[in-house]
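The structure appears below as structure tokens.
As you look at this complex, bear in mind that one protein chain is not there, while each of the others sits in place.
Which chain is which? They are A and B, in the order written, and residues in each are numbered from 1.
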Amino acid sequence: MSTLVFQNPFSTRFVQPGAIPWFAADTSLSTLLFRLYDVGNRAIICGPHGSGKSTILSHLASVAQRQGLKVHCLRICSWIDAIRVMRVFATMNPKQSIVSVDSWELLGFFGWFLCQFADFRGICVVVTVHEKPWWNNWPVLLHTKANDKTFQRLVYGLMTKFAGSKTIEFSNAMLKDVFQRHSGNLREAFFELYDHYERQSRRTLSAK
Amino acid sequence: MTESKRMDQNTLGSYRIQPNPQINVTFNRENIQYSGGDHLRAHYIVEGIESQSISAVERSVVWYTEGKGEEDLGVIFFERIQLGRRKDSTQISSTSLSTDHMTGALATELPHSPVSYEGIIVKIRWCVRIRIFFQSGRDFVSEHIFFLGSVPVVRLPAKIEQ
Partner (left out) sequence: MAGLTIGVLMLAGVAVPEWRINNQFIEVDGRLIGKGLARHTFRDVFGGAKYSWRPALLVQYEVEGENVESWNTVHSSETSENRAFALHELDDWELGGQLRCWYDPDDIKTVVLKQGYSWWLWLLALLLPGALVAFGLTGLLQSLKSWGRSEERQAVQFGRIFETLASPPSETVGFPTIPACDNLVNSPGTMLRFRLPTESPEAWSLIGTGLFSGLWNVVVILLAVNVGFDIAGGRANLWLLGLLAPFTIVGLASVALFFRRLFLTTAIGPTHVEISGHPLRPGNQYQVLLSQAGSVSFRKLELFLELEEQATFRQGTDVRTERQVVWQSLIRRWNNVEPLPGTPFEAEVQLQLPSKAMHSFSTTHNTVSWRLVLRGVPERWPALVRVLPVVVFPAEIASIHGDKPQS
């Protein structure tokens, strides 16, 4: 019996932050990093759910690493993670390191305190939030917002690189519909495409 | 020996500093189909790059999950070959690497579980991974899938069967 592999290009391993590429028409990752240095080494990436904040953060970390900086990547799950952030802020060398923190707003009150501490130590840090907190005076490095053209480009890139079957296609109209239905949340849109792809793959198998 | 389906990834995405190597892996089973307890032997060749640019090679036999969930990983064989340099800066070659082109082999006994599985939101894949670390700091990984067990592909959820 022949063994088949149904590689779904919308699997988590291909669409998670860091795996999926990021592109913007008017700026590059290196430019973003220089902008971060220009605005004082502490900044926010702001945007709605599934708009690519974590992806940009992951790619910025790679660029920083290539420039010789030591990178600390933190992802916040709850306010308790403030202890981890505090530990990193307290022990790192501000001149040779950069910290990226995903989901900064989950720190709550401790976020304000950590902002002051980062300012005091002169730490280079980039954080992601859904909305800029009123108590945080760090500048906004980038507002993320996906559009359907970017979504289509990403989908075709994933299909070209990772799709196990070359016979499955998605029309532009269908992709636009999926994107709008999820209000620009790329993550949710990819999950829906995952289900579509699986159904089509197995229908093809059944037809054979 | 059969060359299996390859998937290559560069960890630095589209930022290509130098050309990616070509890594070919051949298995001791022609149909790359194994059962629990079988011996897996794989031979690999790395081409397309200079051996001096390599700082280390890692070869492993792993299973991983793919699908909608976060990836889980299990390693049943792992070996790292660090390539050093003598004081006069000439490279020390490992006994399993030649200086003309990179070749090597690995062997391991496969466990009974988990078996390869093509589910709908959960899939389990077995592969041989060859990871090349360059002097520049970047790394390149090549995956070569094989199959453990003979569980058929899950079809679309069927209606009630009698």
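Note that a residue touches a chain if its C-beta (ideal position, glycine included) is under 8 Å from a C-beta of that chain, and two chains touch if they have at least 3 such contacts.
Not measured: the values here are computed from a predicted model.
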item: Hidden-chain contact residue, picked from the options A:V88, A:L141 or A:L193; value: A:V88
item: Residues in subunit B touching the chain absent from view; value: 35-37, 58, 60, 62, 65, 67-75, 78, 80, 111-115, 117, 119-122, 124, 129, 131, 139, 141, 149-152, 154, 157-158, 160-162
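By definition in this document, only the chains that are shown with their structure count from here on.
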item: Residues on subunit A engaged by subunit B in the complex (per definition of touch); value: 1, 3-8, 11-13, 16, 21, 59, 62, 66, 162, 191, 194, 198-199, 202-203, 205-206
item: In the complex, subunit B residues that touch subunit A; value: 5, 7, 12-15, 31, 33, 64, 66-71, 116, 118, 120-121, 123, 125, 137, 145, 147, 150, 152-156
